[in-house]
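Quick one: the structure is below, questions incoming.
As you look at this complex, bear in mind that one protein chain is not there, while each of the others sits in place.
All chains are identified by letter, namely A and B, in their written order; residue positions are counted from 1 within each chain.
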Amino acid sequence: MIVMVELKSRKIFASGVWKENPVFRQILGICSALAVTNLLINTLIMGLSLIFVVTMSNVTVSILRSITPTRIRMMVQTLIIASYVIIVDVFLKAYLPDISEALGPYVGLIITNCIIMGRCEAFARNNTVWPSFVDGVASGCGYAFVLLTIAFFRELMGFGTLFGMDVMPGGWTNWIIMVMPPGAFFMLGAFIWIVRSLGPRGEEEELKK
Amino acid sequence: MEGLGLSAPVIFFAAIFTNNILLTNFLGMCSFLAISREVKASLGLGFAVIFVMTCTSALNYLVYYHLLVPLGLIHFRYIVFIIVIAAFVQLVEMVIERSSPILYVVLGIFLPLITVNCAILGVALFMIIRNYTFLQSVAYGAGAGIGWTLAILAMGGIREKLKGASIPKPLEGPGIALIIAGLMALAFMAFSGMIQIQ
Partner (left out) sequence: MIRKRIFSVVYMFLLTFFFTGIVSGIYEINRERIAINEEIKLQKIILKVLGVQVPPGTLDARVRQIFGDRVKRETGQGRTIYRGFAEDGKALIGYVLPLFGPGFWGPIYGMMAIDPQLERVIGIAFYRHNETPGLGGRITEAWFEKQFKGKTLLPPEQEGRYFSFRPPGTAKAQNEVDAITGATGTSKAVERLIDRSLKDYLPWIAEQQAAGRV
C-alpha cells in the first residue's frame, strides 16, 4: 500500500515538473514568468511564494472538496488563493521588505496566476489531500524551475552577475536588452523552442496517428 | 500628492504606447496567446477588456480610498479588488444577456475569461502604487485596455500573415507568439522617446 502511494506520488511529481510543466507545456502563468526574471534573487522568492500558495490552495480545496457546492466553487477557490497570497505578502513585507518592493504588484498577481486556479480545478477538486499536496509542490517546482533558468540567463547576460555576484569576465559588455521586456519574451520563446525540440508530448504524437 | 505633474491625457497615451500593460508589464498574456489567432475574436475580447478595465479602475479606486483606507484595511485589497472585478463582470454579463442577445453573442462569452485576466487586477494594483487620482486612474484603465487590445490585434494580424509561413515545429504556437511579442515590445520601446511616462 505504501509502495503504491509512493510510486503514484513520484509520478505526480515528475509530471508536474516536466511532462505537464505548467509554463512550457500548458503555457500558464506566463505573466510573472516574464516580469520578475531579470534578477535571480527576486525570481527565487517569487518561485517559493508560488509553491507555497499553490500547495496550500490545493490542500485546502482538497479538504473542502466534498462540502463545497459546485456552483460557487470558483469563488471559493479565489477566496482561498487570495487569502494565501495575502499571507505571503504580509510575510514578505515584514521579513524581506526590499525584495517585497522589488516584486511590487507581482506578488498580488499570483492570485490571477492561471496555474493555481488550474491545479485546483483539474486536480485538487477530485483528489485526496496528499496527492493534491504533491501535485501542488510539483506544479510550483515546475514553474520555479522554468523561471530560475530564464532568470539565470537574463541576469548573466544582462548584468554579468548571478545572485548579485559578478561572474562574467572583465571584458564582457552587458546585453541590456536581456533585462528589458523584449529580452524576457525572446528568452521564454527560445526556452519553449528548445524544450519542445527535445521531446514532443506523447499524446500529441498519439493524436496525430 | 495630487496630480504628480502628469495630466490624465498623458497617462492615457502612455498606457497605450510606452507603458503598454502587456508589452511592458507582461500582464494579460494567457488570453493573449490563446485568442490572438483570430482577429474577430480578438476584437470582441478587446472591447470587453476596455469596458471592464475602465469601469473597474473607477470602482476599485472608490472602494480603496473611501472604504479600505479609512477603515485601515488596505492589506485586504487583493481580495476586495478581485471580488469587485468578479462581481462587476457577473453583473455586466447578466445585463447583456437580458437586454441584447446579439451583444451577448458577440461580447458576453468573453466575459468569464476576463475575470482571470491578470491585467485587470494589475491595473488596479498599479494605480494604487502610483498614487493616481480618480481621473488619472480612469484614464489609466481606459488606456491600458486600449493598449492591450492594440497589442492583441497587432499580434492577431501578424499571426494571420504567418499562416502561410513555415515555422519550425517546436516553435509553432506559443513559441513564435512570444518571439513576435518580443519584437513588438522592442518596437513599442521606441515610443518612450515621445512621451514622459509614469
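Observations on the structure shown:
Basically, a residue touches a chain if its C-beta (ideal position, glycine included) is under 8 Å from a C-beta of that chain, and two chains touch if they have at least 3 such contacts.
Bear in mind the structure is a predicted one, so any value in this text is a computation, not a measurement.
Residue in contact with the omitted chain (choice from A:Met75, A:Leu148, A:Leu162 or A:Ala190): A:Met75. Seen from chain A, the chain kept out of the figure touches residues 38-39, 64, 67-69, 71-72, 75-76, 79-80, 83, 86-87, 90-91, 93-95, 97, 101-102, 104, 158-159, 174, 176, 179-180. Where chain B meets the omitted chain, the residues involved are 1, 4-6, 75-76, 79, 126, 129-131, 192, 196-198.
Following the convention adopted for this analysis, only the chains that are shown with their structure count from here on.
With each centre defined as the average position of its C-alpha atoms, the distance from chain A to chain B rounds to 22 Å. Within the complex formed with chain A, the residues of chain B that make contact are 23-30, 33, 75-79, 82, 86, 116-118, 121-122, 125-126, 129, 168-171, 174-179, 181-183, 185-186, 189. Chain contact summary for the complex, chain A toward chain B: residues 27-28, 30-32, 34-35, 75, 78-79, 82-83, 85-86, 89-90, 104-105, 108-109, 111-114, 117, 177, 180-186, 188-189, 192-197.
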